[in-house]
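Structure first, then comments.
The complex is shown incomplete by one protein chain, all other protein chains being positioned as in the whole.
Chain nomenclature is as follows: A, B and C, assigned in order of appearance, with residue numbering initiated at 1 for each chain independently.
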């Protein structure tokens, strides 16, 4: 974990509610895909956790959905503004179990952390297939970005069928011969992926956090291997660890 | 009373702790000298009352002393910033009792409201003598500004004698044939002026305020003519109204 | 079309917004700023049997997201309120007003309410039981179910108008006090009054306010207010008027979901004299944002 000041270099909308913010600063604590950062936003007490979409050199890319007071304020921020950020939070994805072909399944605002993951996997010579799920065509983002990384196959699923495959990410899995998978998205999607996958894999979870660095125990969950803090021993859990609460 | 947004055009130090802020905006509610404005400052709950030093056209001049969190924040503000201000608060000075020659006695941060008062009196053809009191030479401000208005006589008193008359404003009154006086400053000075003056006159008081516009009764005081709110029936009281609390 | 109207103890309000006692005087000074008939109603300055100056100054302190006041019920006394203040109010406010009454003995309360009862302008009584009971060792009436019930019975005996008992939050068990007031004949509960707080001036090393402690209000206390409104609204069968740190239309919705039939706005008026007007104007958009068609329907919406 590292506390430092970042300067916003870009803050632009990708869709009506999803924005991308780029910042420069000390990114040294961001070591693996699937980690998150925690932003201090003026006027709010608790920091706001945002998953890392990409990190290259001293440039940090965050893709966030405007859902509440924190992200509303983020949306209003301008290039040049400074932000106090805790970086390098969470365990992130473990890339080592992938043999040859990884399947990445992202839903909505669960898509961004898969971007840096896909990049790393491809850099390691793995084959990567990506399925991105959205509600409707207007909400689709980052399809081209994943293609540009050189993913073997990028499929988009929309719940209303307005773009790509009609249905959920699990409706677009047929015929992909992955040996390991990674997923991030809303809990109903994660549950569907849990049921629809035959291999081992990793799930990235969301929970309302207090501190984001393991101090408050606000975001704990029960797992097969005991209690875990989503912010510290998570947000990524291995499939075999998960204990779904009804 | 008027609520409106003002833009800061200047914010500069006059001494080590006294600053002048100039702003432009709707000044229509500022009608008489001795009124104050109430500033909403980001991060603070209550507004901060500051006496009006001058008001010309749409330009408002505030001279304030840096004494606490509010004025610390004011000091850090830059030209171009916008401030939510309630204007036209307080009764202000009543100029009508002056026959020919008014004496104005100001101490420290009580000096600023006398500036606009002197200007108005001179514009009305009155003779104006001014005594400004400070602790020491380094704290003196606005002596030249009062002279430039055309005051008959501007005397400075410093408690340590480092500039002008040694002592308090009441030590510099000898030989001034005023027929009415106005004063503003810390309470010990006001009490001294009360004792040292033979004519009628008006006193401007300070009290910790809640709202500044008469709603909360936070700043009430007892007077000969009943309870008064410093922010509404004050801050100016006539000499004969004053009931000193021990 | 957003439905803002609610009914409070049988009297219809155009909207649930009520400036809280002690932040709106007797209304007529705010009428110089805007037409105060747009309000649901307002609760006038806490009135006592005799005129009061209140506590020595300074009696205001700044806090993070709030303020402390120790005004101490400055008011002209019930006779002057009837003879001077209410006639002035009549010229600019055509709705029923809420009469906030305080006292230092049970007899004080009954005396003031009985006098005010003859005023047609008054729609409700809001009886502030946070004052110290001078015959009861100085403890606030509002900290014991018995004392709060005794005050309730005494005012019940002298008026047929709806009585709301305004409770202090500085208690271990707010529900038992609310229930005792309900059992004693109260028509509603209003809460929360201020939290007891204190600030110290580091320069003088003395309390900021002359009276040492005072009532802490403002957005800082909102979560405590929501909690107590929820607890009381789910424990009594009379309406609850919610207050404590309300500063926006969203806060109003949250209070009503917690259980408030109407919502008082206090400290916010002192920072922005147009606060209530703005909240009323912002309510329809806030309701639309959260899919709320009628305010009546969301009262006590959280189970």
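A few notes on this one:
Just so it is clear, a contact is a pair of C-beta atoms (placed from the backbone, for glycine too) under 8 Å apart; a residue touches a chain by one contact, two chains touch by 3 or more.
Note that the structure is predicted; figures quoted are calculated from it, not measured.
The shown chains contacted by the absent chain are A, C, with contact judged over the whole complex. Among C:29, C:85 or C:254, only C:254 touches the chain that is left out of the view. Contact with the undisplayed chain is limited, among C:55, C:100, C:128 or C:143, to C:143.
In the complete assembly, the contact with the undisplayed chain comes from C:245, out of C:103, C:123, C:162 or C:245. Checked against the full complex, the one of A:86, A:103 or A:236 touching the unshown chain is A:86. Touching residues on chain C toward the chain that is not drawn are 61, 63-66, 68, 143-144, 170-173, 195-200, 202-203, 205-207, 212-213, 216, 219-224, 226-227, 230, 245, 250, 253-254, 257-258, 289-290, 298, 301-302. Taking the whole complex into account, chain A touches the unshown chain at residues 1, 3, 40, 44-47, 69, 86, 207-211, 213-222, 227, 245.
Rule of thumb we're sticking to: only the chains that are shown with their structure count from here on.
Viewed as a network of touching protein chains, the structure does not reduce to a path, ring, star or complete graph. With centres computed from Cα atoms alone, the innermost chain of the structure is C.
If you average the CA atoms of chain A and of chain C, the two centres end up 47 Å from each other. Centre to centre, using the average C-alpha position, chain B and chain C are separated by 36 Å. Residue positions of chain A touching 2 or more other chains: none.
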